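Note that one protein chain is taken out, while the other chains of the complex remain in position.
== chain A ==
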Amino acid sequence: MARYDSLLDALGDTPLVGLPRLSPSETVRLWAKLEDRNPTGSIKDRPALAMVEAAERDGRLRPGSTILEPTSGNTGISLAMAARLKGYRLVCVMPENTSEERRQLLAAYGAEIISSPAAGGSNMAVALAKQLAAANPDWVMLYQYGNPANADAHYRTTGPEILRDLPTVTHFVAGLGTTGTLVGVGRYLREHKPDVQIVAAEPRYGELVYGLRNLDEGFVPELYDPDVLTGKFSVGSQDALRRTRQLLEVEGIFAGISTGAILHAALAVAEKAAGTGERADVVFVVADGGWKYLSTGAYSGSLEEAAARLEGHLWA
């Protein structure tokens, strides 16, 4: 049944598609979970709607409330759609070096944007949002980095969908941002498959993004549970771009840049498994489509040029 009473009801139950051309062998297979097939085109629709509904249930959100959230884009777009349908005002705090498409989409949905300095990255957006929350006690900060409803959305929906569609799953690979996807899906899969490997792909940015970062002021999301993970890869922008293009050229999937980073890690674990001769079914997340990144030039020109253009951008 593919009929729904409203857009919000069309959330989730996304396709899991095999990648026969990119898989190393018949016994080591790669599978893409197409999260771009959600209502606003990203995996963030799941945690965003779950956080809104949890806040409605516990009475924090009432008709006309203002929602505040630090977001580099996709969560903001998901919240903006939900806020529009449910009648809330949304204020997003985002680093100024995020893509133009994300800003246009947020504005189209009626969200207000407060920019934080590029050099401070997401850490600074989080810090600024916390200041704004303290100054405006009637605003509701859902705070995706520490809201249990974020990981719980994946524990209740994404994880069960994967196990239902591929009971032989051995590895799950996703991006590491709020850590909600990895922690939620990881916990669910581990309960049913104790040996499952949960692998994170972490974006590695250029000097401009890390430049001012102080080692004593690091940021680890409150949701993060290191016991769920079994591995973590750091992926630079050139590798992420190369894999994003490879996914399109070889398997026809037009994905965003963070998906390229996730695929890079997925291929690394798949090749390791192939090397030791073990059977593996590696599921990785396609977090969003490529549409919002066209203006960054990620898909045109040489890899080196495209990587240079991304320097200083938060691409994931």
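Some observations on this one:
Here, a contact is a pair of C-beta atoms (placed from the backbone, for glycine too) under 8 Å apart; a residue touches a chain by one contact, two chains touch by 3 or more; residues count from 1.
Heads up, the rule we're going with is that contacts and distances are computed from a predicted model.
According to UniProt, the chain absent from the figure is "Molybdopterin synthase subunit MoaD", selected among "Molybdopterin synthase subunit MoaD", "PmbA protein", "ABC transporter ATP-binding protein" or "Polar amino acid transport system permease protein". Residue-wise, the contact with the chain that is not shown comes from A:L229, picked out of A:L7, A:A133, A:L229 or A:L294.
Among A:T14, A:N38, A:S258 or A:T296, only A:S258 touches the chain that is left out of the view.
When the omitted chain is restored, the residue from A:L11, A:L30 or A:I43 that touches it is A:I43. By the touch definition given at the top, chain A reaches the unshown chain through residues 42-44, 70-75, 121-123, 126, 144-145, 175-178, 200, 202-205, 207, 209-221, 226, 229-235, 256, 258, 268, 287-288, 316.
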